[in-house]
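My questions will all concern the structure given below.
Heads up, one of the protein chains got dropped from this complex, but the rest are sitting where they should.
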Amino acid sequence: MIAPPTAPLRAPAMPRFDLRLVRTMLPGLSLALVLLAIAWLNPRAISYFGFDLMLNLAVPIALATVAQMFVMAGGDLDLSIGPFVGFAGCIAVTWLRDAPLLGIAMLLGCISAYAALGGLIYLRNLPSVAITLGMSFVWQGLAILVLPKPGGSAPDWLQSFMGIKPPFVPFSILAAIVLAAAAHFGLMRTSYGAILRGAGGNPVAVARAGWSLLKVKISLFALAGLFGVLSGLALTGITTSGDANIGNGYTLLAIAGVILGGGEFVGGRVSPIGAVLGAITLALASSPLLTFMHIPPDWQIASNGIILIIVLATRAAVTRKGPLQ
Amino acid sequence: MTANKFFAKPWAWSFLGALLVWVAAAVVSRGTGAGAIITAALPLAVFTVIVGTGQMFVITLGPGNIDLSLPANIGLASAVAMTVMNSNDSMVAAGIAAAIGCGFSVGIANYLLIWVLRIPPIIATLSASFIIQSIDLDFGRGLQTKPPPGFANFTDMQILGIPLLAVFAIFLTAFAAVVLRRTLYGRTVTAIGQNGRAARFAGLPVGWTRFGTYALCGALGGLDGALLAGYFRGANVDIGSEYLLTSIAVVVIGGTSVAGGRANVPGIWGAALFLVLLTTMLNIFGTSAAIRLLFTGLIIVAVIAVAGGRKATP
Partner (left out) sequence: MTAADSNFVSLNAITKSFGPVRALRSVDFQIGTGECVGLIGHNGAGKSTLMNLLAGTIAPDNGNIAIGGLEQRDYSTRRAKNLGIRCVFQELSLCPNLTVAENARVFHPAIKGINWRRRVGDLIRGKLDEIFPGHRIDPAELVQDLAIGKRQMVEVARAFTVTSDTVRLVILDEPTSSLDSHIAAQLLAYIRRAVAQGISVIFISHMLAEILSTSDRIVAMRDGTIVADAPVAMFDREKLLAAIGGGGEGKNAQDVPPDGVTGGKAPLRVRAKTRSGGELTAREGQIVGLAGLAGQGQTDLLIALLTAASPGRSGFEITAPMALVAGDRQTDGIFADMSIAENIGVRSLKQLRDGLLISRKREEELADCWRAKIGIRTPDIRNNILTLSGGNQQKVLFARALASDAQIILMDDPMRGVDIGTKLEVYALIRQEAQMGRTFLWYTTEHDELKNCDHVCVFRNGAIVADFTRAELTEEKVIQSSFDEMS
């Protein structure tokens, strides 16, 4: 017995490219939301001067977020990026200023240490959360050893570079665009970038195809180390002095930035452009927005959390229609 | 053969490490204070063990599950406990209950963020931590923060040289171990950590179990806050700040899998003793804070690197 078609023909399912579009647009939408809120609260902030001020720390945060993104692309998590950024900054105001060659050597050594850590994690199949936790103690201790008290002065060339004031568009926005473009190109458009991401999606398959997962892990961590160092340098260039503890909040900010940007903890699903957008959103939401809303200092800390929740809840509500995890 | 079997157990290494550090500390102090070192270290280890147990359950739920709101939770609970106790020994029980209740509510709040708003646990607990800190700052201004004398003494009491707190904590962890292995709840936690989808399809109450776990972890944090306030003779916002990293460290060094699905209770004790004794030994050496941080970090890295990770399954 064949039933005649009783229900009307179903409309064709949403083409798959549309879902992808929505996924990529969300970080931008989050940012737009925060910008709208700022514009509504304090219209004068939407100006060259306003953005220059609000996005003051956006560049170091974005660099740290991109560093975290590389680690998360491999399915790991780096809980030490914050202290590492602080440590790089401390080197900048001491060795890099006084003995540049030695300073550069130390920074390169730091990047190598990160790369070696990646290798260790792969070879021993270690949980990255726990090991980077231990490393956070190490970087913190080293930072205090190098710079026991906040102070020092960043190298002049660094300060001038971070202080550039291009016409029309603030430096931080330009720098963010360059960073997003470079990271996007490197990870999403190059042939080896596909391998780096693929190893996060199906490591067994990538290994069977003949690629060295060890090299992949080392590359991802080396890139994280590189961008972490750049973040420390940028931060010191802006604040002009060093502080062993200044980077500590960057760990969680960076994770939040990657997630806000559409990245996921597993599966190799990350978005470089999203990460930069996420970082900028957080940079705006964590301080300027709060000041405009006249939040008392006791509650400014809470506001960070509340803003994070609102933005993520919005994303969750919009992606409810998406494919089930 | 027995030696091999001993070392095959994940928690064995942490106890071995603790033993080594204790011997080193005893040697350095010329052997006079060996017993005293342990007695002094035990209460501190207890505080770590209590929150480590809660964190262990959360981490066992699977990758991405972690409670970063513990320090803020502990801080707020310590203030709540002291306020309710109000320097009055007869209000001790009520104060502890209030602290546990406060932590329990934090756990519930965490889970609501995770479940209703579908926020990843790391971000949810982090955000909650910010909010709790603000509440604590606001709430704790100018309030009575000293513990009642009887309660403070209780936290120092010993039986046969062993702190009462330690005895209590041992019972607590033994109970936790039984819960983990032999109850529906514990089996469900393990199953969720190994394969959340399969757990759902097998009819296990995934949502309720996760909810209960975060609430449990919060409650244990609340308990710890009350006890810490008693031991350190006062509540303050930062009383729990070091317990975030140590709670995770003892879980991992103790042999629980960070990927979820494999929990290890005895290991928490070994790891807690190890970390506390390590700090003690470094204090004896009179090292600066920076060296202590550096050393602690390197040891954690080394222990984890040597212990290795989960063997890849075919």
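Order of writing sets the labels: A and B. Residues in every chain begin at 1.
Quick note on the criterion: contacts are C-beta pairs under 8 Å (C-beta built on N, C-alpha and C of every residue); 3 or more make two chains touch, one makes a residue touch a chain.
None of the values given here were measured: they were computed from a predicted structure.
Checked against the full complex, the candidates A:A32, A:I177, A:A194 or A:L214 give a single residue touching the omitted chain, namely A:A194. Of the candidate positions A:A115, A:V206 or A:L312, contact with the hidden chain is made by A:V206.
From the options B:N86, B:N195, B:S241 or B:T287, the residue with contact to the chain not on display is B:N195. Of the options B:R118, B:K146 or B:R187, the residue whose C-beta touches the omitted chain is B:R187. Those residues of chain A that touch the chain absent from the view are 1-3, 5-7, 10, 16, 19-20, 189, 191-192, 194-195, 197-198, 200-202, 204-211, 267-269, 323.
Touch with the hidden chain on the side of chain B covers residues 178, 182-184, 187, 190-191, 194-195, 197-204, 261-262, 313-314.
Quick note on the criterion: only the chains that are shown with their structure count from here on.
Centre-to-centre separation between chain A and chain B, using Cα means, comes to 29 Å. Against chain A, the residues of chain B that register as touching in their complex are 63-64, 66, 68, 113, 117-120, 122-124, 126-131, 133-135, 137-138, 245, 248-249, 252-253, 257-259, 289-301, 304-305, 308-312.
Listed in rising order, the residues of chain A touching chain B in the complex are 77, 120, 124-127, 129-131, 133-142, 144-145, 148, 252, 255-256, 259, 265-266, 298-306, 308-309, 312-313, 316.
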